[in-house]
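Just passing along the structure, written as structure tokens.
The complex is shown incomplete by one protein chain, all other protein chains being positioned as in the whole.
The letters A, B and C name the chains in turn, as written, and every chain counts its residues from 1.
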Amino acid sequence: MSSSDLTSERDLVPQATPKGDLAPERDGPRDTGLDDATLHRWLERTWRTKPGIIGALSSVDHKVVARRYLVTAFVFLCLGGLNAVAMRIQLSGPQRGLIGPDLYNQLFTMHGVTMMFLFAVPIVQATGIYLVPLMVGTRNIAFPRLNAFSYWIYVSGGIFAWASFALSMAPDVGWFAYVPLSGPEFGPGKRADVWAQMITYTEVSSLAVAVATIVTVFKQRAPGMSLDKIPLYVWAMLVTSFVVVFAMPAVMITSTFLILDRLVGTHIFNPAEGGDALLFQHLFWFFGHPEVYIIFLPATGMVSSIISAFARRPVFGHLGLVLSLIAVGFLSFGLWVHHMFATGLPKLGASFFTASSMLIAIPNGLQIFCWLATLSDGRPVIRTPLLFVFGFVFTFVIGGLTGVMVASVPLDLQVHDTYFVVAHFHYVLIGGSVFPLLGAAYFWLPKLTGRMMSERLGRWHFWMAFIGFNAAFFPMHLVGLWGMPRRVYTYPAELGWGNINLFITAGAAVFFLSFVLFTFNMLHGALRGAPAGNNPWDAGTLEWATTSPPPSYNFARIPVVTHAEPLWAEREALPVATGLRVDARELVISTVAEARPDIREKSATPSIWPLFAAIAVGATFLYSIFTPWAVVWGALPIAITLIGWFWPKGDPEDEE
Amino acid sequence: MKQRPAADLSALPTYGIGPRSPTWWGTLGFMALEGTGFALAAGAYLYLALSWPQWPLGAPRPNHWPGTIVTLLLIVSLVPNHMLNRYAEQCAIMPVRIGLVVMSLLGIAPLVVRWFEFPALNIYWDTNAYGSMLWVLLGLHTTHLITDVGDTIVLTVLMFTRHGNSGRRFGDVGDNVFYWDFVVASWIPIYLLIYWTPRLG
Amino acid sequence: MKRGLVVLLSATLALAACQREERDTRPQSALGSGEQPAPVTTLEPGGERPSVSDNKAAAFEANAFHLSEGKRLFNWFNCTGCHANGGGGMGPALMDQKWIYGSSIESIHATIRDGRPNGMPTFRDKVPDDQIWELAAFVRSLGGNAPSSAAPSRNDDMMVHPSENRLPDAATLGKSP
Partner (left out) sequence: MFAAFGTTCVLLLQGCSGWQSALDPKGPAASELAWLIWFFTGLCALIWLLVMIALAAPLAMRSRTRSDPLVLDPGAEHRKARAVWAALGATTVILVGLTLLSFFANRTLAAIGSDAELTIRVTGHQWWWEVRYENAQPSRILTTANEIHIPSGEPVRIIVTSTDVIHSFWVPSLAGKLDLIPGHENVLDLMADKPGVYRGQCAEFCGQQHANMSTLIIAEPRPVFDAWLNDQLRSAAAPVSAEASAGAELFLNRACVMCHKIGGTVAGGTVAPDLTHIASRQTLAAGTLTMSRGNLAAWIADPQGIKPGAHMPVVDLNGDELNAIVAYLEGLK
């Protein structure tokens, strides 16, 4: 991107559109000409989250909702991590009797389910909920009540899953819960139903967030932020949200089919009556593979932001990176079968999926090359966020290359469902997503809290996490090749896997401790850290234009964007738009491609109804593992809460 | 950071209809994900149909008449639906009210006939996988239909209150029209799949 | 965060009162338990017999795992040979609400263990006691006498009758003898 493509500000003059025979528009005070203090008073009164418990439960501020999401997801990360530690202790030696198979199976299922559905997807979406509106220069996410609703549904799904774990009825069928093991005959009790319904909760919530994110990026970008000026992180979230929209329905269909088979006796997966167990795997992995990219793509956006800030230049190959994001999004739907190479599919068909799996390595490779090119100008500023990016490249490239290995049909037959694959996907998911997320935490938490985290502790944290992670997961490649299958609660001593498993457990302990350190650093930073200021890293995107933490209205005046790195391009004074009302929640709706300001639309006011709706929907989901009639009985409260949600209350926001 | 005013937005309108409004895009997003769900359910049906040479597993053919009547009703409803859309664009309150009442009735009518569609499938959901898939497909679309009819009825009531005569509400009517089109469009492939693919074999 | 934890904790405590879905594969201690309940008479016409003061019944009759194990054993031990999936054949039907020797799990357990006149053999030595309890619990569920949240779902077999978890609850229908 060169700096020559500044949008002429003349293009931004809005074109008034003729209106119908409506009552004359009621009007209120505008921000034009107000001094900063008055403007702040007005906007704060209009946009704040009201005090008190009801006010807190009614909040629709994207930053408040995102903070809740982040904290909740972090809690689930810790719980999932504790599961992992328990499993590692059991596996630290052959024939250990600490944990029996019944508990062990629940542990690894809860670990997978928690990490995938309650940590990874929510946390990348939460980061997007927080950052995307700030980065595109708007005052709230699109459909803020839907956003609040999504959080309540998510947290109730999480509580549901963990309460069932506390009751010893957690799912014990693996995070992909293959039938027939999870089916009506071999999965007695409610354990598999808990899996199926927990999926429904979390998918409803992430679909809602995805739609809100897409519309925010399409319609709420600051004036002048045409497609070529959208930050890479926002592109990544946009593509991710599209992948969510097309992938998540697959798992909802899968879990619905499963629950129907279990509850009302349909035969969708029953081979004796014309069903097929493999159909489950096709449907699940049609979601399951894109899921990996739902977790990974936002991380690439974080990496681009961090690299750009510390290499002190725009990322090399902006267009190439955007195109590769889109390419990965598309291709991610074409490789689900590589999870099923051992099911005995026709050889030629399987080979096609080898080719498509290899193909996705090309756009991913392009991203890595562009980042390396960005960094190659000279020694970058080495701070903790960038260290985690280095850790990301180190580990993710290993994960990507072992991904190329498992994409090969014959090779996969030796490593499928062994610890090699466990190592592979942890390198991809932790290396590819958790390391960037940790970097992002050091990078953006000062924006959330207004205070810096300790750099020294950050470096300690990085090296502990890096060494612990590699020590825990690298040897798994080997133990997998030596024949150790995944999901075994014990193994015989004669196979000689004892020492290496002990070593892995030690690595896992170090990795776990690094998170203890991280938690301390976060809390310490949030309470005692040095003040961050608006833009501690001198980065170029819009979230750094406002205070840390940002006010409830994000920006006192909506920025006008002239460059992909607006803060670098406009160092003297940031161009802003005026003319918005300050007594109502007004934000700028712009056109999809060029981001020409088009409408001054009202954003929804706080409401308690999304919480009520979430309770009604959640109760219906919970009840429906016991009887199909729950859907009928639940429809009434859901309808009532939705009417309460959408019915106009006479606020200025509703009436125009 | 210092700021300089660069654009004055005070003359912008306060609502927009169709693709100009975020709600329209939100509606489109939900259509995309629901459409994906339908497509996958239909894909599951076809997957099973192609895996079993003796599909539909010896089951009697469904009686297509209730389904055909629903289809005709849905197609006919498109005409008033689009008239309603035009009135909403013109922000004409009375014709919009009448149009919504008509659309509510035209939504309830196929639901009534839908009640007779389930027995006309001539098979139960627990007889075999073919029966299961028919009930799943029909059930999915019925849920869809009930949701949108409920939505239309609430909107109709809303338009008769003092909140009705506002630009945003007319935008909502436009989105409701848009969604009904989707309800109709998603039915056609399901109709063909349920009633006509078993007749092919 | 605090709020989340409090909610989580209180929900956990509230639910801890519910029945846990245990999968006890060794309900009685493995070795040396030895003692079988004292044998009862082989003839007990109609009605309930006094229940054994043994809490086996409670542990088995509403536990999903034991019910599903009972269903598996019902097929494995070829109970269907006479009772034909519960519909009855050479032996009486198990799905209706007629119970010749009582519908309590103790009565059914006694029937399987000690046998009954007119053809029901004794399985006292052939089937371990816990498995008899599992079978008895399952047989009860065939007539809708087990809670639907614990009763087995359909098998991956040909469909012969609606699965036990979909049967109308005999108790609430007032059909229980």
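Definition applied: a contact is a pair of C-beta atoms (placed from the backbone, for glycine too) under 8 Å apart; a residue touches a chain by one contact, two chains touch by 3 or more.
If you're wondering where the values come from, they're calculated on a predicted model, not measured in any experiment.
Participant: Among the chains you can see, which ones touch the chain that has been omitted?
Facilitator: Missing chain, whole complex, touching shown chains: A, C.
Participant: For the chain not shown, which residue from A:F333, A:F503, A:W633 or A:W647 touches it across the whole complex?
Facilitator: A:F503
Participant: Looking at A:F74, A:Y233, A:Y489 or A:W544, which makes contact with the chain not pictured?
Facilitator: A:Y489
Participant: Among A:P29, A:G55, A:G365 or A:G533, which one is in touch with the chain left out?
Facilitator: Of these options, the touching residue for the absent chain is A:G365.
Participant: Among A:C78, A:L457, A:L478 or A:I615, choose the residue that contacts the chain missing from this document, as touch is defined above.
Facilitator: Reading the full complex, the residue touching the unseen chain is A:L478.
Participant: With the full complex in mind, choose from A:E44, A:D228, A:D417 or A:D583 the residue touching the hidden chain.
Facilitator: Candidates A:E44, A:D228, A:D417 or A:D583; residue touching the omitted chain: A:D417.
Participant: For review purposes, identify every residue of chain A that touches the missing chain, sorted by number.
Facilitator: The list for chain A reads 3, 100-102, 105, 173-174, 178, 180-181, 185-186, 271-272, 276-278, 312-314, 316-317, 320, 342-344, 347, 350-351, 354-355, 358-359, 361-362, 365-366, 368-370, 372-373, 375-382, 390, 393-394, 397-398, 401-402, 404-405, 408-418, 466-467, 470-471, 474-475, 478-479, 481-483, 485-492, 495-496, 499-500, 503, 507, 540, 563, 565, 568-569.
Participant: May I ask you to list the residues on chain C that touch the chain which is not drawn?
Facilitator: Its contact residues with the unshown chain are 23, 25-26, 28, 30-31, 33-34, 36, 72, 76-77, 125-131, 156.
Heads up, the rule we're going with is that only the chains that are shown with their structure count from here on.
Participant: Are the chains arranged, by touching, as a line, ring, star, complete graph, or other?
Facilitator: complete
Participant: Kindly indicate the chain pair that has more C-beta pairs in contact than all others.
Facilitator: Most contacting pair of chains: A-B.
Participant: Farthest from chain B in C-alpha centre terms, which chain would that be?
Facilitator: Chain C.
Participant: CA centre of chain B versus CA centre of chain C: separation in Å?
Facilitator: Distance between chain centres, rounded to whole Å: 47 Å.
Participant: Could you please state the distance in Å, as a whole number, between where the Cα atoms of chain A are centred and where those of chain C are centred?
Facilitator: 46
Participant: Can you check how far apart chain A and chain B are, centre to centre, with Cα atoms defining each centre and the answer in Å?
Facilitator: So the centroids are 30 Å from each other.
Participant: Pull out every residue in chain B that's touching 2 or more other chains.
Facilitator: Those would be 126-128.
Participant: Can you list every residue of chain A that touches 2 or more other chains, as numbers and ranges?
Facilitator: 261, 264-265, 267, 270, 273, in rising order.
Participant: Using the touch definition up top, name the residues of chain B that touch chain A in the complex.
Facilitator: 1-16, 19-22, 25-26, 29-30, 32-34, 36-37, 40-41, 44, 47-48, 51-52, 55, 57, 89-92, 125-133, 135-136, 146, 150, 154, 158, 163, 165-168, 170
Participant: Applying the document's contact rule, which stretches of chain A touch chain B when the two form their complex?
Facilitator: Touch list, chain A to chain B: 9, 12-14, 16-17, 19-23, 25, 30, 32, 142-143, 146, 207, 210-212, 214-215, 218-220, 223, 245-246, 248-250, 252-253, 257, 260-261, 264-268, 270, 273-276, 279, 282-283, 286, 534-535, 545, 556-558, 560, 567, 572-580, 586, 588-589, 591-592, 597-602, 635, 639, 643, 646-648, 650, 654-656.
Participant: Using the touch definition up top, name the residues of chain C that touch chain A in the complex.
Facilitator: Chain C residues touching chain A: 1, 4-5, 7-8, 11-12, 15-16, 18, 20-23, 64-65, 67-69, 148-150, 152-159, 162-163, 165-166.
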